[in-house]
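A single protein chain has been removed from this complex, and every other one stays in its place.
Up next, chain A:
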């Protein structure tokens, strides 16, 4: 009986994945490997990054292949044991300043190629031991621990790089809309690699700009914005402006003014402490007020590239 049983007893008839940002942070344990979605200054789960920064968590391995200020906030807060990344940038501000400080102080890293990173997430998502690639050949990347070579079993016999799965305990993403069951929409022009990040994780949590009814998702019209089937998602927290100061187009753009304030906070430990007190060690309402309020965030101009 027990696990061999074909029909299993009903244990839970409730079906509601809603939780709070702090509930999500409560699911993270010391030493875990957590992945964060988005790209540089776009759709980063920043409310979650700030909440982790406020917590007692420690020794996290952060997987942020396409990194932005989520790396800096967590590095400056002393939460990171290791960083897995391909870059840390804020676009118009080329180098993430707290990342730079942490790296120059010796933060342990695994540095990846951008494409190799999503290949490794795919490998984890497919539950494979490795995937072959030519990416990394001839570079310093494959001299880091964890890579191997593998020979093609076919006629060509080519020797390739074998990349390991990039397995996550928890993936954290920011989406525009979700219903209470975890059907999500990412409405911005580029979903990036959030789907693979989620599929590479044991548990997946999202913050959403807005939680709406399933009907309001208007899924027939919005199908191409639907990131994955809902069984991928473990929990969802409503967090308006949860990506700020990064963008969540079309709802709001990058807040360059705030990013400049953030950059200045990397100049001295005192500057970081002042920033932390004002913008990190506060709840969501106080944060929004501190950055100028909803109208100011919504008025941030669209950047040009």
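Throughout what follows, contacts are C-beta pairs under 8 Å (C-beta built on N, C-alpha and C of every residue); 3 or more make two chains touch, one makes a residue touch a chain; residues count from 1.
What we mean here is this: contacts and distances are computed from a predicted model.
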Looking at what's absent rather than what's present, what does UniProt name the missing chain, "Spermidine/putrescine ABC transporter permease", "Type 1 periplasmic binding fold superfamily protein", "3-oxoadipate CoA-transferase subunit B" or "Phosphotransferase system, enzyme II sorbitol-specific factor"?
"3-oxoadipate CoA-transferase subunit B"
Hidden-chain contact residue, picked from the options A:59, A:159 or A:216
A:159
Touching the hidden chain in the complete assembly: which of A:7, A:154 or A:305 does that?
A:305
Would you indicate which residue among A:14, A:140 or A:231 is in contact with the undisplayed chain?
A:140
Per the whole complex, from A:114, A:180 or A:273 the residue touching the absent chain is A:114
Among the options A:27, A:54, A:81 or A:100, the absent chain makes contact with A:100
Looking at A:190, A:216 or A:267, which residue reaches the missing chain?
A:190
Absent chain, residues of chain A that touch it
39, 66-67, 85-89, 94-95, 99-100, 103-106, 108, 111-116, 118, 134-141, 149, 158-160, 189-193, 304-305
